[in-house]
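For this depiction, one protein chain was excluded, whereas all remaining protein chains were kept in their positions.
== subunit A ==
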Amino acid sequence: MNEIIQLQLWQLAAAYLFVVLLILLVKARGIPREKEIFLASVRMTLQLIVTGYVLVLIFDNPHPAITLFTLMVMQAFAVFNIYQRIKSPLTPALKRIIALAMILGTGASLFFFILVVIRLVPWYHPQYFIPLGGMIIGNSMTGIALGAGKLIDGVHQQRQLVEGALMLGATPAAAVRPLANSAFDAAILPTINSMLGMGIVFLPGMMTGQILSGVSPVTAIEYQIAIMLGITGSVTLTVFLMVFYGSRSFFNQQQQLELPAEPPRS
């Protein structure tokens, strides 16, 4: 059974029964959430259909410019998503650092992965480049959002301690080091946890997809191990860049702590 079962339209439609079930259930319980569930299902369907056709188009016309453009769109979406997810006030300087950390960190990891680990020829082959890029960017996005939120809240909450360290002659880097370390730790923890549970608690999406499409589970795990390590590398690099440069963005040129007036929402 190496052939994947092609889903007929009616088979796909049958799967929507799960959504109908959910809507009926929330209605019966009086939970006012039907509209969002309906909207989410419609959006999911439309977005995936569009993505499917766009990917077919890109795969049929492999070109480095198209591959790189797709990567840029994914990056832009990820950076925007990070800004939305961080509830604490973001300064323009920190926004710039987040964007740069994402571009440099994910870019370096993705190209290392494509050129050294997979040795993809041609390097821009969209069938590999785009899904791998998506996974690396998506996981780094979650890491940075977690780390930046933790860093900002930490500096606001521990403001007195940071200033106290400065008064004792600390450099800004030394004054925020414990907060930067704890933000870094919080950001990489989900990646470490996901490595711990991999293959036992859950089968990751890429591996499941490959197995479903007829690839041998042994090949699928090779790819999964490789991408998991690639993701770890990218999360580490992006979060490190963000924390390292981001923690300096709380200080002005006079090495004084300068926080936006609005307190963080906790």
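Simple rule for what comes next: a residue touches a chain if its C-beta (ideal position, glycine included) is under 8 Å from a C-beta of that chain, and two chains touch if they have at least 3 such contacts; residues count from 1.
FYI, contacts and distances are computed from a predicted model.
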Omitted chain (choose from "Carbohydrate ABC transporter membrane protein 2, CUT1 family", "ABC transport system ATP-binding protein", "2-oxoisovalerate oxidoreductase, beta subunit" or "Response regulator NasT") - UniProt protein name: "ABC transport system ATP-binding protein"
Residue among A:A28, A:A65 or A:L168 that touches the chain left out of view: A:L168
Hidden partner interface residues of subunit A, rising order: 160-161, 163-171, 174-175, 178, 254-256
